[in-house]
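Take a look at this one; I'll ask things after.
Only one protein chain is missing from this complex, and each of the others stays in its spot.
Coming up: chain A.
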Amino acid sequence: GGFFLFDGQQSQKRSNCEPMIARGKNASDLFPAVVKNVACKNIEVKKLVYVYLVRYAEEQQDLALLSISTFQRGLKDPNQLIRASALRVLSSIRVTIIVPIMMLAIKEAASDMSPYVRKTAAHAIPKLYSLDPEQKDCLIEVIEKLLADKTTLVAGSVVMAFEEVCPERIDLIHKNYRKLCNLLIDVEEWGQVVIINMLTRYARTQFLNPNMNEDKEEKEKKKTEATAIVKRKPYVMDPDHRLLLRNTKPLLQSRNAAVVMAVAQLYFHLAPKAEVGVIAKALVRLMRSHSEVQYVVLQNVATMSIKRRGMFEPYLKSFYIRSTDPTQIKVLKLEVLTNLANETNISTILREFQTYIKSNDKDFVAATIQAIGRCATNIGEVRDTCLNGLVQLLSNRDELVVAESVVVIKKLLQMQPEQHSDIIKHMAKLTDNIQVPMARASILWLIGEYCEHVPKIAPDVLRKMAKTFTNEEDIVKLQIINLAAKLYLTNSKQTKLLTQYVLNLAKYDQNYDIRDRARFIRQLIVPTDKSGALSKYAKKLFLALKPAPVLESPFKDRDHFQLGSLSHLLNAKAGGYQVLPDWPEAAPDPSVRNVEVKESVRAVETVTARDRGPLGAPQNPRGARGALLYSGEDVKKSEKKSKPRIGSSESESEEDNDSESESSESEEEESEEESEEETKKKKKVGNERLENTPCLAVHAVFTQPPPLPVSVPQTIIPSGNLKTYELLHRITGEGLSVEYCFSRQPFSPDPHMVAVKIQFTNSATSEAKSLHVEDAKLQSGMRIKEFPEIEVLPAGETVSVVMGIDFCDSTQAANFQLCTHTRKFFVSIQPPVGELMMPIFMTENEFKKEQGQLMGMNEITEKLTLEEKCQGEHAVVQRVTTAANLSRVPCGSDKECRFAGKTVTSGSLVLVSVVTKEDGAAQLTVNCEKMVIGTMLVKDILQALTQ
């Protein structure tokens, strides 16, 4: 009663209904009264009303709508926390009518100033998606926007939303890949798990298998060794692949088991064989955690230990079993121990197994006996030892132990029965005592199978069995019939009557399987005048040599599921599981992950400014903590340290850095006596590099100077694809031959010009001097930027230069004279239409938007049939990009390839899309403001795709 004094009746209601919800009681009839409280000032009441509202809104939609306006007001509040919580509750109300309101709220929140509100927006996305899946396209737009966010707060949540709404849109990740890798260590634990799992999948689609050569070698060893050497290609790891491995490694030290497991699976699936070992220690550490954690970790270790046994061998003892472990943990540990057994450690393991057999836990003892059986089959040298051990167990007092041993012995004997007739005899005697059906059946099968090894005992066993036939279990009965049949075939003199008797008993059995079997066998083995063609093969059928059973781990091949996943644990695909793709044969274009230079620099800056507080601006995310560390007097030092390194590095050096720092670590372990200071210094150096490398990698890629025209092949188009044209033939040029190609590099002195790479080869006997361009006769508007004069070209030498030509977006030829010190040649360069453009990067949505604006006259569509070799996305992309200097636009569907570019001179957009249908039918669409270019481009691409 006293409570009424302060909170009033309303609050009394809420405190009443709260426990009711908790206990699962229906409190929905209180709805109107509770909803009124939404506007209440008291925060606690407010919160509880929220809980109530979310719980019952679905059932009382009309009333729930009454509260919406309150939240809408909250969305505009100046306080970010109120904005966030209003969005949180609003998006949790599962009422379809408010979907548009939610959508609007999410969109707005996604561009909120506060990262916390943006985070809430990311959380709201999957909620809306589950309420109305039709909003997918709009939501993907929001996800795309939030993925570009540079704060650690948002990263985890948005990747979560990505995984729930559009995990197939891997193209959205490209541009954010490096950023995610770099932010990872500062994201909260739960976000880390989600991001790591997603990046594992991403890496599997974008990089090459680091163990490619070894795997291939293994395969080829089986075939011929000669070809292995020829085919092996040197493997170079993509710097982005390395970035991911390096940035996740410190997370093995996380206190959160889920994070450690996520990193472990990432290493297992992505790292080169030699590096996977680092995860073993971390996983073994997790085994000290709660038993549920142990259970999951052991399942994963069991799978890993099949493929990478060496990794866990040093930790063998950590898998020893304690009597206090729960049975399910014991069984899993046994599994791991069995997987780890090899010639060197088997004796230790068997000794350990011996103590397990004495355990009170009978299920566990049975599992141990099976484990011994598996060790025996896998390691030939200990087979006899194991067998003897198991035979000793046959005299164990516990029947379960004996039964399990019989089953395992049976399997072992099948491998080499000749040598073990005494064991078979011993087992034959057991039929008097042992009652477990499976064991009895196993013994009978053994005797039947090897009746020739025990010719005297076998008929006697059958005699005893015939006596008890009616009281046996079905499985045993089947084996008695089996034994009878086999004996009849080998020793019909002694067993003919017995067999007939058994078959007669079986004929009237209650179980139809047994009746069937009896009828079948009688027809097969007892010769009658009508007996079918099969009966002469009876002996072959029954006494065929049977292959020994393979005792396999149940965890074999489970690694086709992503480790650490629910599906892996259950060994069945769970709903929403994303298949871990196989490595691609050839790496997709790595340049898709490139981000424009300016933006990336700003990115780093904004991150440091917003998230890192005032304590210095380190260049790498982990440095955030680094910066805090060096706070106070150390700030300057740390800045000094990091500054000179930035920009001055090359991407190749990071590999070295890594190994260096690793070696310094290992040195440190060896050199215990080394003076403290010295080691410290060394470590500092190593660490400093380590700290800087991630951002260096990024910088190296971003800040590479605009490529010199005649330099190494660039990322965008491999130089091999460039088509060369002849400018001057050797004969007309009197020994000087000139070829040109369109290098597809931006022409740095003038961005409106097309870069043309010209290659001079002097095949004359004398040197050519002062090669230059003169007297260009150009159409109006066309311009030319000559290459610098080549003073001397010695005989037999080749030289390349680059010139720029502004073709004015037309395919008119540029005519000019090429002069040497003695002669002048009239030459002309005519560009294919595809070279008059340069690639631009676009998102799918931008593409759609632009395409929508270039309809009607500006759109040309052609139907075509793809040439046989050209079917498949990859081929299409390659042919189109060869024909025209365009870049690929990410696209959700694999049936459609999109490309974008703009003309060099006027910058008009050129959009190309190829939609493929069944049987090689396809449709090509080109959208371009310049109709002439469009028409010509269609012609060229058609040609490229159909030839």
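Everything below uses one rule, namely that a contact is a pair of C-beta atoms (placed from the backbone, for glycine too) under 8 Å apart; a residue touches a chain by one contact, two chains touch by 3 or more; residues count from 1.
As a working rule, contacts and distances are computed from a predicted model.
According to its UniProt record, the chain left out of view corresponds to "AP-3 complex subunit mu-2" among "GATOR2 complex protein WDR24", "Cornichon family member 4", "Coatomer subunit zeta" or "AP-3 complex subunit mu-2".
Screening A:281, A:496 or A:874 for touch with the missing chain picks out A:281. Summary of contacts with the chain left out: across A:292, A:422 or A:846, the touching residue is A:292.
Among the residues A:344, A:360, A:528 or A:780, only A:360 touches the chain that is left out of the figure.
Across the entire complex, the residue among A:277, A:326, A:735 or A:920 in touch with the chain not shown is A:326. For chain A, the list of residues touching the undisplayed chain reads 2, 5-7, 15, 18-19, 21-24, 42-44, 47-48, 50-51, 55, 58, 79-82, 88, 91-92, 94, 114-116, 120, 123-124, 126-127, 130, 153, 157, 160, 185, 188-190, 193, 197, 250, 253-258, 260-262, 281-282, 285, 288, 290-293, 295-297, 317-318, 320, 322-324, 326-328, 355, 358-360, 363, 396-398, 564-567, 569-570, 572, 574-578, 611-613, 622-626, 628-629, 631-632, 665, 672, 680, 683-684, 686-688, 690-691.
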